[in-house]
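With one protein chain withheld, the remaining protein chains of the complex are depicted in position.
So, subunit A:
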Amino acid sequence: MGFLAERGIAIAGCADTKLVKGGDRTALELAGDVLESLLAQTGIERDRIDGLAATPANAEASNPFWTNMLADALGLSPVWTQVSDLGGGSIIANIVRAAAAIHAGLCETVLCLAADAPTGRFLARQSGYRTEFMDPLGFSVLPIAFGLLSSAYAEKYGLPERGMAKLAVAQRRGALLNDQACEVLRKPLTEEDYLASRMISHPLRLLDCVMRCDGANAFLVTSTKTAREIGCETIVHPIAYRERVNFDPRGDVGDITVTGFSDVGPAALRDAGLSPGDVQSFHPYDDFFIAVILQLEQIGFCKPGEAERYILERDIGPGGALPINTSGGQISAGQPGLANGGVNLIEAVRQLRGEAGPRQIPEPRNAVVTGIGIIQYARNWGCSNVLVLERG
């Protein structure tokens, strides 16, 4: 990914829909809404968009031609397309796949779009190990996998519940300041509320978990040259990216709490020329708080077992030493199906563009965004990826 360091690629705009639970709109309709917003914000002519990178949608999982359907319905005629099936890693992966395609001359301006409406319709079904070796044995929902993971962490270091309580409260404050967050989640939360929330999959609490909702997000990725040409005032460059799928395939590590972030985290920061202390805002993929704990440690912000202390010793709000998921993250804003990781990414881009309103970090120059995708058999997760952004 050396080409990213040249700052030749730009995120020239971003848009999202308000996150809603049980909304009436389909994924396709939400995609139209978000494209309208993106075209209005960037002023780009639709016909200049010659690339389309999308993600599958849980609500449209029976359609193997979903990306083509999007192009048709949205009136796009791309010369390059991509659909990424990395679960929560797909959105930041698409930014960099788009960047690579632009760098290779395959296209010039890519719409990276994700839309999903799983609260009304959920058609996705994972086959293979999941339906044969997990579901008939009592596996039902993702919190189980993270409850198991939490128990393995707790055995080594203790359950970091005070640290996660602080994360829960800080992210909820962000959601209260984020009009795009799901209204059902925009209620003040205390650490006592977090600690008192019921167990879903012991030792995992209800307030450790994301809530599914409907929504869409979109990012315009183009060359820095074109971004300037279309009048983009604040350019955000992707400057480093690392991705690891199926970390530790042979089980040699022997510790299920060690994830792909132990590999891609330090590498992405090194590529960007940053040490963890240089990072000015952190937007970790947050399907469950234990995943944020593991990322803080494995990307290198602190040592293994020290994430709770790290969080407790710092202000993690917008004015703090390391602002984390300042718009609420997915846990307090909502998880719009497989448009999930866009919630973390769009906040990072907005912070760098200076468009975060009441939760704006004072003049941030960089941000780190992550993705997590796919639950593996008797391990942790299948995709770990890290994207480093810089204000141009």
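Going forward, a residue touches a chain if its C-beta (ideal position, glycine included) is under 8 Å from a C-beta of that chain, and two chains touch if they have at least 3 such contacts; residues count from 1.
Note that contacts and distances are computed from a predicted model.
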{"item": "Chain left out of the displayed complex - its UniProt protein name, from \"ChsH2 C-terminal OB-fold domain-containing protein\", \"Regulatory protein YycH-like domain-containing protein\", \"Pyruvate dehydrogenase E1 component subunit alpha\" or \"ABC transporter ATP-binding protein\"", "value": "\"ChsH2 C-terminal OB-fold domain-containing protein\""}
{"item": "Which of A:69, A:124, A:256 or A:374 contacts the chain that the document leaves out", "value": "A:256"}
{"item": "Selected residue (touches chain absent from view) among A:200, A:218 or A:338", "value": "A:200"}
{"item": "Identified contact with the non-displayed chain, of A:131, A:190 or A:275", "value": "A:131"}
{"item": "Subunit A, residues in touch with the chain not shown (by the definition above)", "value": "129, 131-141, 143-144, 147-152, 154-155, 198-204, 249-251, 254, 256, 377-379"}
